[in-house]
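Note that one protein chain is taken out, while the other chains of the complex remain in position.
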Amino acid sequence: MKIGVADTTFARVNMGGIAMDELRKHASVSIERVTVPGIKDLPVACKKLIEERKCGIVMALGMPGRQEKDRMCAHEASVGLISCQLITNTHIIEVFVHEDEATDDRELAWLAEQRTREHSRNVLILAFSPEELTRDAGTGQRQGFPDAGPARR
Amino acid sequence: MKIGVADTTFARVNMGGIAMDELRKHASVSIERVTVPGIKDLPVACKKLIEERKCGIVMALGMPGRQEKDRMCAHEASVGLISCQLITNTHIIEVFVHEDEATDDRELAWLAEQRTREHSRNVLILAFSPEELTRDAGTGQRQGFPDAGPARR
Amino acid sequence: MKIGVADTTFARVNMGGIAMDELRKHASVSIERVTVPGIKDLPVACKKLIEERKCGIVMALGMPGRQEKDRMCAHEASVGLISCQLITNTHIIEVFVHEDEATDDRELAWLAEQRTREHSRNVLILAFSPEELTRDAGTGQRQGFPDAGPARR
Amino acid sequence: MKIGVADTTFARVNMGGIAMDELRKHASVSIERVTVPGIKDLPVACKKLIEERKCGIVMALGMPGRQEKDRMCAHEASVGLISCQLITNTHIIEVFVHEDEATDDRELAWLAEQRTREHSRNVLILAFSPEELTRDAGTGQRQGFPDAGPARR
Partner (left out) sequence: MKIGVADTTFARVNMGGIAMDELRKHASVSIERVTVPGIKDLPVACKKLIEERKCGIVMALGMPGRQEKDRMCAHEASVGLISCQLITNTHIIEVFVHEDEATDDRELAWLAEQRTREHSRNVLILAFSPEELTRDAGTGQRQGFPDAGPARR
């Protein structure tokens, strides 16, 4: 199965490059990569990766800015990514890191890398051994920051 | 009729496991289960349960976090779940427990279990004897917390 | 033409029963009724009434609760109902009574009944003599509370 | 080309009647009119005007009320109208006058009439000489209240 990687020039971390590095560390898979200007360009970019370049699963990587307008862009992109999945019957793992989740550039870079790497592993599991995720059902997994863990311990 | 159960690793309670337990307590039905990372992955997961694994009804179980961003994720997932139902002409019962509905982890675990069990019974009724629901029309049923009851008593 | 009536067990007034009573008072029409747990289950329920049970028009009756989350549910349901209408080229008259429109249970019951009855008559007009509505174009009609009336008198 | 005119009984001004008057003042066109209860009924009404009554362009006229709920209804209707246009490849000119744009009933009636008349002329231009609009590109046109004008003068 080919894996698609779509990222943006707007993001302040090379999330697509990190995703490819992590995917290749764990599996010898064929990867198709595309970069678009911003997160609102991701839904159609993902659709083309699926339909024109035959990807069986896609990562959509983006970094919404700090303003209210940016939050709205992220929302619009997310709605589009979900529609795209419904049209194509294909998973798209959205990896968005909001600039305001981090206190400074250093933490932002760390968080973007960490979350991208963890989600890259999720993508491989979802593509090749989805039943493994059921073992972690309801365990409060998080990507980037520490896991929340289960409510009952 | 096969029943689909889709849940997440993000949730802090094994909602999928609880749903399967409750469904099996009341009926000997065939169940297809899938676990995805987060609630935004649920719409396509449900579509695949319906179209690829031939489920006639699906439960979509998730636990949105406490932040504004999480509320937005829940909204996006809900819109996707409704679209999925319209495309497939198939009911998907959404069982979302918002972390901020509970005051602590203990109540959260209780609420998630309770709501999941009550909705599991709804799923069986909707699948096998939908006319029974009409008897409860307008009676203020709630899942988890106590029923609101009818406005006129 | 068959009329569909979809309501919920979440509502605190038997809106579906009231709608059927009012429809039958004014016309001898064939009615198909279905009850679902909550308002987010209404869009697909209406689609099935239209496509599987051959209704030519449908009433979608619900009672969103007082919380912010409930307002969001109502919004999601409304978007789904509009999509459903566009897919099927069939009118669905949404009759939602928000719990916070009334000051107490007594007024809530009154409002739900009143609005349901007035909209039931709208449904009959839309189904059987739609040109009658043009006579009331721009006259500030309301359902339940008093009409706003025209801006110019 | 037939022009569709869809309005509501909820509005407090006969916007459909005004639109027809203005359209006929400027062109001898065939008009199909329909009136529905509220703005959320407009998307499917417009779709039926396009597909069943063969309109090549449609005006969707409505007057959202002053409450937060009304703003949400207007949003839902707008999303539906845009979807309808995408499905049918047909322009629908939305003419919404929010009650809170005017300070009293008199101004409301004036604004509704003015905006409806100006948009009626837009509809004729869009239908019969769309290249004329390009002459006004970026000139800050408004409908009802005075034009904003270009930023550079």
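Which chain is which? They are A, B, C and D, in the order written, and residues in each are numbered from 1.
Keep in mind that, in the parts below, a contact is a pair of C-beta atoms (placed from the backbone, for glycine too) under 8 Å apart; a residue touches a chain by one contact, two chains touch by 3 or more.
What you see is a predicted model; the values in this text were computed from it and never measured.
Only one residue from A:34, A:95 or A:133 touches the chain missing from this view: A:34. Remark: the omitted chain is touched by one listed residue; of A:16, A:64 or A:138 this is A:16.
Listed for subunit D, the residues touching the missing chain in the whole complex are 71, 75, 78-79, 81-83, 85-86, 89-94, 98, 119, 122, 126, 130, 133-134, 136-143, 148-152. Where subunit A meets the chain that is not shown, the touching residues are 7-17, 33-37, 40-41, 43-45, 47-48, 51-52, 63, 65, 69, 72-73, 76-77, 79-80, 83-84, 87, 105-106, 108-109, 112.
Following the convention adopted for this analysis, only the chains that are shown with their structure count from here on.
For the touching copies subunit A and subunit B, the fraction of interface residue numbers used by both falls below half; the interface is of the different-residue type. Chain centres here are Cα averages; for subunit B and subunit C they lie 25 Å apart. Rounded to whole angstrom units, the spacing between the C-alpha centres of subunit A and subunit D is 40.
Multi-chain contact residues of subunit C (touching two or more other chains) are listed as 79, 83. The touch graph of the protein chains shown is a line. Touching pairs of chains, sorted by label, consist of A-B, B-C, C-D.
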